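Encoded as structure tokens, the structure appears first; notes follow it.
Only a single protein chain was left out; the remaining protein chains are all shown in position.
In this document, chain identifiers A, B, C, D, E, F and G correspond to the written order of the chains, with residue numbering beginning at 1 in each.
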Amino acid sequence: MTDANTGARSPENPLKTKGKVSLGQEEKQSFAPFMITFVLMFATWLILSGNFAPLLISLGLISSLIVAWFFHDLLFPSLTGKHLGIFIKFSAYIPWLIIEIIKANFHLLYLVFHPRMKELIDPHIIDFKTNLESDLAVTTLANSITLTPGTITVTTGSDGSYRVHAIDKPSAEALPGTMLDKVADIYGENK
Amino acid sequence: MELITSIKPLLAVLVTLLVMPVLVSSSNKPNVREGWTFVAGTIKFLLVLSMLPVILDGNQIVFTLVKIAPGADIAFRVDPLGMMFALVASALYIVTSMYSIGYMRGLNEHGQTRFVTFFALAISATIGAAFSANLLTLYLFYEILSLATYPLVTHHQDANSRVSGRRYLTFILGTSIGLVLPAMIWCYHITGTLEFSGAGIFSGQLSKPHATVLLLMFVFGFAKAGIMPFHSWLPAAMVAPTPVSALLHAVAVVKVGVFSIVRVITGIFGIEFLSSFELGAVVAGIASVTILVSSAIALSQDEFKRRLAYSTIGQLSYIVLGAALLSPKGVTGGMLHIAMHAFGKITLFFCAGAIFVATGRKYLSQMVGIGYRMPVTMTAFLIGALSIIGLPPTGGFISKWYLVLGTLEGDQMVMLFVLLTSSLLNAAYFMPIFYRAFFCTPEEAMFERKVDEAPLMCVIPLVITALISFVLFFAPQPFLNLAAMAVKGFIGG
Amino acid sequence: MNNYPAIVVIAPLLGALFAGVAAWVEDRATYPIALASLGIAAAAAVNDLITVMISGPIQYNMAGWAPPMGIEYRIDGLNALVLVLITGIAFLNLVASYKNVQQETPDRSGSFYVMYLLFVVGLVGVVSTGDLFNLYVLIEITSLSSYTMIALGDKDRGAIASLNYIFIGVIGASFYLLGVGYIYIKTGSLNMADVAAMIPAMTESSTLLVAFILCIIGVWIKMALFPLHVWLPNAYAFAPVGFARIVAPLMTKVMVYVMVRLMVSVFGYDYIFTTLSLSDGVVWMGTIAILAGGIIALSQKNLKKMMTYIIVCEIGYMVGGAWLGNELGMTGAILHIVNDALMTFALFLAVGNMVYKLDRVDITDLQGLFAKMPWTMGGFVIAAFSIVGVPPTCGFFSKWYLILGAFEAGAYHFAAALLVSSLICAVLFFKVFEVCFFEPMSEGHGHGDDHGHGHDSHGEHAAVAIEEAPVASVITLAVVSVSLIVVGLYSGTIVDRIILPFLN
Amino acid sequence: MNIIDIIVAFLLVSGFIFFLGGAIGIIRMPDFYSRLHPAGKLDTLGIGAMVAGLAVYNLHHFSLTALLVSGKMLLIVFFVFMSSPTATHSIVDAGMRAGLRPWTRKEGANMEQSEPRKEEN
Amino acid sequence: MNTFFLSIAMGLCLLMFMSLYRCLFGPTVLDRLIGVNAIGSKTVVLLLLIGCLYERVDMFVDIALAYAFLNFVAVIAASRYFHKRKGLYEESFND
Amino acid sequence: MPELLDLIVDKYNYWLYIVLMMIGLYAMIGKNNLIKKLVGMNIFQTAIILFYVSIGYKKGATIPIIQGDHGHGAADAVIKAADYINPLPHVLMLTAIVVSVATFGVAMALCVKIYQRYQTLEEDELRMRLSEK
Amino acid sequence: MKLVGFIIVCLTGGLLLYGTGELPAWGDPNSPASTHLSDDYITLALEQTEAPNLVTAVLADYRGFDTMFETAVVFCAGLACFLLLRDFRPKKDHYYRHVPTGVMLHVKNEARTVRTGREFEDMDREWVPSDTIIKTVCRILIPFIQIYALYVVAHGDFSPGGGFQGGVIFGSSLILLAISYNLKTLVKRVTEKFLGVFSSLGVLVYVGIGAIAMALGGNFLDYGKYAPIFGEHHIRALGMLGVEIGVGMAVTAVMVIIYINIVSEGRHDEGL
Partner (left out) sequence: MSWPIDLVILTFVIFCAIAAISVRDLLGTAILFGAYSFMMCLLWAVMGAVDVAFTEASVGAGVSTVFFVAAVFRTSRRTKD
């Protein structure tokens, strides 16, 4: 009747995000994510709207309220004081990232326009493991990897393992490199 | 002539219609049901009768139910011809109802409620047809009658009646939809009216070929009249229980057919119009052929009711012939024959039914010597047969006399010959029955010499109708007057 | 302010929405809501009809904008008549179908009623509107709801029939939309009256011709004129009973209405019959449709299928009549819209009642039905006679006008086809009646010979117990059957008071 | 030809060149995975550059409204920078899970049609 | 400036054509997906360029934004298909 | 010849819409797979939308949103009809698009239903399955 | 069939080509379509309805009646998908996942033998772990998308967009949630009942605005009749806004309904 299907299923949990916050803390802070979401939403509304008629402002407030009320747990499944720090550090990370991205793109342009492209490229799949834990950190690193030199994140595991497709050897060798340190630094996970 | 507006014609039509739900709801109490039938029939008859004096005074009763299109309303109009027909039909309905009680209960038939209900519907349609003021109304009731009689014809619900029912419908509906309807619409298209009028509705809008085609469409289209070659539904319909055959296939259905033809000839085309194109001869020719052929066929039929059926076909054509003679006397004769033949033929059918109820036999070859067993029935049979043949002292003689006069008046010796020949043939197929019923050797007789009549409810009606046939010879005045008035309306007026 | 023209449409729509909410909150409330909204709509429609008869066409501007800019509802005799018909039939059918719906879609009857109301909204809107594009939207709402309902029917084939219907229906609607586009590019307007005023000035235009052809072909596809009918039989035969009863009488008839509306109120007689002189060809198409529909119907073994082919046949009547090019033909066609809707409704009511008890309605399954369901069969018989064209049922009178029109136009082939189809229908129905009337006798009652010896003592057949459909259905059927006769008797009035004023 | 125009032209042309590289890369690259590199990266930067150029262009009639519109454009850029790598990742993951084998230099160009390898994780 | 925009736009159209090549002839479905994704990104820019040509760029930004987002959704959905269903090659799929 | 060229150039939008429409129509009738047919249906409907939008286009005009400070107070300025594209076809086509997507959704649902029942979407196979029964 | 298709295509194409020959040139400002009605709309709409977006003005006011039915069509489509596909029958097979170990259980019996809770979860047959990256990015993006969708709804009369577009975008954001997490997350968050009621309510808002105008003594949908309540100022624009909100509600709900029903074959358990 009951057969255990131990097929190759990953042991991660899609429903529960892995906050380090316990249940009790969540209840205590449940108002803060809502407020922050609300403010963020309203700011977005103002940028989008560009119209400060009272009617539209009030509509904006209502809309922000609706979104924040129903979906604040999406934006901030768990909120800790660290978020502000993360935000600041992240802002500092972006310019570096952009420069990296531009570098990566010139590299790629060179490859693409090279007449003997197939001799230059040498696709690899490489695995490496990091000690990143939070989803945000994992995602940031993954997207950064995708955007920067010749590498695309294929999969990530929740334990911080990465599988990356690299277009050529130099790109592959550069991994995980400084980027990991920077990302870990942002999220305070560089143990 | 005055036109009197009165709701009576409508009531006369409706009374049996309205009683239908009552009949259905009292299906578990046969006596109550039959009682209602009689009540309705009587009321109907009285209503018709109450209009008689008005008509005899030379007036007509009109009533318009609804307006459909200009010149084609659903309207009633009681004139002498219609009156005559209605009188006959409503009177015979009472008699037949009585007869059917005897017959149906005697045979323990199933579905009696259905039977009486549709019977009532059929008689309503018949009266409606008789009182129609225009072709549209006539057609309406004609169709209702066709459909209402279908369950009666197929009453037995077996394979045989299924085949017959199919044939019945094919002929009746096929011709009415295929021929009468277009012909009617053609008329309306040309003239813009369908009202019956003595002078006809065409005033020179129709050329002779067109008129011929139209006339033939009508004559063949009213297939209930049994004009050959659209006659074969009638013998087939004899699978029905005898009361049905009696009332419907001797009186209501077939008479509606000929009545319609007479109406069309007199009311739509007009006698004068037809004479001017000499179209009477065409119809008369067809009718004569039917008369002769059907009489000849009747000679060879062994089944009682089938012989009567073929006889009916021939007799109906007399009426058509009478109308087609286009002479006053001929038309009078034709009209009278509607009544005379009705009383005569219904008697014959009653007799056939009574014999079936009493003995279960329906073939003539099985009826040798039956006169000893059922003397009353067979006496009535004799009177009916005489009436059909056209011998005094029966009503049939009067009508046939007028027909003969009509042929003389129109100087149509061929038709005279046809009439006489067919009378001989009539005699030839009726007289042997009577002869063998009474004058057979004891060895030949198939029955014991013991009087054992059918149930009383069967016998009384046939005695009544036989008597009426007899009486009509001496007192044909009511019908004669009506016919004469009608003719005056068609020709003189 | 006379808001009735809007109420006719809005009441069912509001009903649908309230029922839509109720379906999730309290399922039992949907049926009364649906019933009430349709009742209101029917009352408003009757009110419209009376107003039109007394004081002429009503004009109603949606949102208060005057016609060429806003959308206009213009109710004249024709609209009002068809509106009464639609709302009345929808209401009656809802009354009749309660049990059927419970039987067929037990777990989602609430949504069924919502869809039903939306369908009615579409039909009513199509009929009321005076705007060409609005018409398209409403046709689509009607179509969409009927696609769904049809797919809900037969478990095996409903979905396939519905998908086929979608393909063909979309082609039809799109052709219509394209035609409207061509009209728009030529006139710059979408209002029917506005367009009609501009058309006489551009009769030579090839664009207008194409617009006309596209519109008419689109409508023909939607109404299933003979060669374009392929979607109809399956779709209607496999629909659930509660819905088949309304879609079969109304959908095609409303499309005929659209055709008449386009012919009379948009393009105009002059353009169609004088400039283009298309009459002959189309009347021939009608003739072929009549004959083909009848003949295919004859070959069907399933009662529902047979009915659907009869619809195809009747469409031929109306198309042919409308295109005869004379007043009589048009009168006949319009009258037949009304009559045919009633007739088909009665037929499908009866068939629905049979389905309720029998499940399968192949003709051979119907044995002994007269004894089993006398009332249903009574209604069925009257409806059948009406289709055959037996007076005084209404079918006769529209046929009367159609044949008169055919005579006037000299289209004798069309008249002949009408008569032949009457005969075919007669054969068809008597085939059914025979089965219903005769068959039980073959089993066990031993009535093969004429004389009735050995019968039960009371002389009646007691063996077959009466098993009627739900009372509501039967009563509705009775009402509709009687109305067939009443409408027939009053067809003169309808023609004089409503149709002729509209045509002139 | 003021300075803004030059900046705009520069951004647009450079964006266009990135796009061009992306398009050529998509056509030229030997297999699915390597095609994703130009598609994922060059296009992202292309959008960034061009939208930024247009945002700057939009500012030449300076007003609050224009500023907000430019802000909206930057929102697009942000959005693309977030979504594009995710989409790329999603596609490459799909390829992996579906069992498409990557091209490697050793195995040559006929790899694409080889048997898909079952890839489980 | 308009001519410049127009020529850039035409150039983008040309690039779209190149991406379209992948779309039309991509050996696997995912290649087509790449092509569509590439077309989508160019379309965003093209929309804004058209806005500039009409000099109503404020109106076109909304569309571009919506567009970028919905393109993302579509691509995610299409690739998500392969997370649950195996078998990439065309016509090789049979259940 | 120049006239013909003019004819072609002036109305190329209309010619191409016809081509598109015929592609859709052909797919609807000629294709065997139900979903392919649906795609054809959508192409067909889009072609009509193209036609309508082409009607609305006006050379030298801008999009049908009145310029100005978000409309308020712009009523003072004179609005010239030639400056704006005809909004009516756009309105109609919005409706048409919505209708087409609704139809598309329903048709998709039906396809899923059919597949559940018959395990195929090919028309000929469906026909075979139906006739087997 | 192919041949038939080809013939029909040729015939139709020929017909259309024939009709096209006479059309005014593309973009001709003097064609009847661009002069007859459109001039009135362009010159009068802003003044009469106070909506700078002419399309919205015509859509929601002059031809608001059309749009109402358009919304009804959308509602109808949602209802159709529900009616056609929704499958209330209980599942025969159950799949469970042991949360700590990730082991999958497959129970073939109809009876529920495994109690779900902290240890075991209900799973789907085709369940695969959702992707962290996609999940996280979508999680962050979705609220922004939603506020954008609401912005589009609210600004229907100033800029392109309106209820329908906004509704679709909002709906897509919810669909994105379902795709990036899994369907159950969505269904748990936005229940079926809520969607059903919401879709009706959306259209009801639209029709209700029209019907109340009728009750206030105007024609159906005549927003001007609300002036006594909300004041003369921008009353028609306000009416349009209300209508757009209704459309947005209905469209959002319907898009989600259609998606859920199609992707899970009406069982509301598993999806893309």
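What to note about this one:
Just so we're on the same page, a contact is a pair of C-beta atoms (placed from the backbone, for glycine too) under 8 Å apart; a residue touches a chain by one contact, two chains touch by 3 or more.
The shown structure was predicted, so the numbers you read here are calculated from the model rather than taken from an experiment.
Only one residue in the set F:66, F:85 or F:126 touches the chain that does not appear here, and it is F:85.
Listed for chain E, the residues touching the missing chain in the whole complex are 2, 6, 9-10, 13, 16-17, 20, 23-24, 29, 32-33, 35-36, 39-40, 43, 46-47, 50-51, 53-54, 59-60, 62-63, 66-67, 69-71, 73-74, 77-78, 80-81, 84-85, 90-91, 93-95. Those residues of chain F that touch the chain absent from the view are 12-13, 16, 19-20, 23-24, 27, 31-33, 35-36, 39-40, 42-43, 46, 49-50, 53-54, 56-65, 85, 89-91, 93-94, 97-98, 101, 104-105, 108-109, 111-112, 115, 120-122. Seen from chain G, the chain kept out of the figure touches residues 53, 55-56, 59, 152, 160-162, 164-165, 168-169, 171-172, 175, 179, 255, 258-259, 262-263, 265, 271-272.
Note that only the chains that are shown with their structure count from here on.
Using the contact threshold fixed earlier, the set of chains in contact with both chain D and chain G is A, E. Chain centres computed from CA atoms place B at the largest separation from chain F. Of all chains, the one whose CA centroid is most distant from that of chain A is B. Each chain gets a centre from the mean of its Cα atoms; for chain B and chain D, those two points are 98 Å apart. With centres taken as mean Cα positions, chain E sits 88 Å from chain B.
Separation between the centroids of chain B and chain C, computed from CA atoms only, is 42 Å. With touch defined as above, residues shared between interfaces to two or more other chains in chain A number as follows: 10, 44, 48, 50-51, 142-143, 153, 155.
Annotation for chain D: residues touching 2 or more other chains are 22, 24, 36, 44, 65, 69, 72, 75, 79, 82-83, 86, 88-90, 93, 97.
Chain contact summary for the complex, chain C toward chain B: residues 385, 388-392, 396-397, 400-401, 403-404, 407-408, 415, 419, 422-423, 426, 430, 434, 437-438, 441-442, 447-453, 455, 457, 459-461, 489-493, 495-496. Within the complex, the chain D residues that touch chain A are 17-18, 21-22, 24-25, 28-31, 33-34, 36-38, 40-42, 44-45, 64-65, 68-69, 71-72, 75, 81-82, 85-86, 88-89, 92-93, 96, 102-105, 109, 120-121. Residue ranges of chain C in contact with chain F, taken from their complex: 133, 136-137, 140, 144, 147-148, 151, 155-157, 159-160, 162-163, 166-167, 170-171, 174, 177-178, 181, 184-185, 190.
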